[in-house]
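Note that this complex is displayed minus one protein chain, with the remaining chains in position.
Moving on, here comes subunit A:
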Amino acid sequence: MTASEPDNFDEMHMPDGSVREAYQGYNDWLEQQDEGWMRRKAFEAESFFRKTGITFNVYGEDDAEERLIPFDQVPRIITGAEWRRLSKGIEQRVRALNAFMHDLYHRQEIIRSGRLPERLFRDNAAWLPQMVGFTPPGGVYTHIVGIDLVRTGPDEFMVLEDNARTPSGVSYMLENRETMMAMFPELFSKVKVSDVSDYPRKLAKSLAACAPECVEGNPSIAVLTPGIYNSAYYEHAFLADQMGAELVEGSDLRVIDGKVHMRTTVGFRPVDVIYRRVDDDFLDPLTFNPTSVLGIPGVMDVYRSGNVTIANAPGTGVADDKAIYSFMPDIVEFYTGEKPLLPNVETFRCADPDALKYVLDNLSELVVKEVHGSGGYGMLIGPTASKKEIAEFRHKLENRPENYIAQPTLALSTCPIFTKKGLAPRHVDLRPFVLCSPEGVSITPGGLTRVALKKGSLVVNSSQGGGTKDSWVLED
């Protein structure tokens, strides 16, 4: 029996070592398993991932062109009741995000009302003037959203980050479940877990519902990938395959007669919906980065004439900025008229002089993040940082305070992982995947659990040694 660390919430074990309700069924099963057999299973999982090619690419490392994200075989479990509460909060937040995007690119009521400083998007590289006054097909901006959640107590879930551009990781959510079911089939007959496998079908349906109005019959959907050297290529291919959509690269597409077409063996055929996994900047060399070879020259003109759907809409990145994040509770309230169901993590905006002073005085206890950073890069984790790192960040903060936000170091919840010495608690987060279309918001139960494999570490990013777990929502 493993007791949790005293100062944070362990999702499986109570401080006295007894097992919480969510994990009861799993624990009953686990106690009957042989430890050596469980250890062999860990190897099995790795070779399964290698064979199926579920890898991600790491930039700038010759040797390890394709790496595996470590998979831990202990599931992360959430009860049905907990999930219902969470999903209400997520839906509210995603509806607000879409309304916010529409407002930002149209009347800007939120700025006029004084709830959001104008500089926040004017200075934002993700803000696209090309989107002003334009409404995407179906009125949807964020077709696919990943909301990163952390937990600090039995009822305390909060949003750490909104991913409104091109959230990745959903293929791991699906493959982790497949792997668990292949490795431990009898476990799933003992514990009833909500199914996630229809995500690709729902994604295809949701994207089709956002097709341009001029499309008759079944819209043609394509997944646009930067190509096989992209770190998430596996996921692009996986989703195209699972949806029955074409997997295209920029060089396969061409604008002809005001429509996007793909080069097929029988000539050029129209494409109605592009699920792009290419950043805004590379989407159209005629509008954005002129040196981009990943995009489609002229696609923005087609888009603005309403002849193609781009998912997510260009310019959505303005909403998942960390400076905007700190305003999300206000944003939710402004557009939904309701109190936010899911709180933010307390956030200090260093652009504000009082906040900056507090942050500088308390650097060794705070997490400082770049406003535009992602992937866990460019951040300072005060409690584990060296004096030198803290001094460097102090310097950066003094030079460009508006480029940073700070948050208290959270006592993130832990969930056990399987180690050579048995179960051991590690910090986790959760990224549920949300689909938006005119037909509604759909949230797949669970999501991707990322876990910091190093003892005590708070960094769960796969690019920095994080792993993943299968995430269960129990059926009750």
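By definition in this document, a residue touches a chain if its C-beta (ideal position, glycine included) is under 8 Å from a C-beta of that chain, and two chains touch if they have at least 3 such contacts; residues count from 1.
Criterion: contacts and distances are computed from a predicted model.
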Choices "Peptide/nickel transport system ATP-binding protein", "Ribose ABC transporter permease", "Alpha-E domain-containing protein" or "Response regulator receiver protein" - which one is the UniProt name of the chain not shown: "Alpha-E domain-containing protein"
Which residue from A:251, A:305, A:362 or A:464 sits in contact with the chain not drawn here? A:251
Which one, A:189, A:218 or A:265, makes contact with the chain that was left out? A:265
By the contact definition given up top, give the residues of subunit A that touch the hidden chain. 50-53, 227-228, 233, 237-238, 240-241, 245-249, 251-252, 262-267
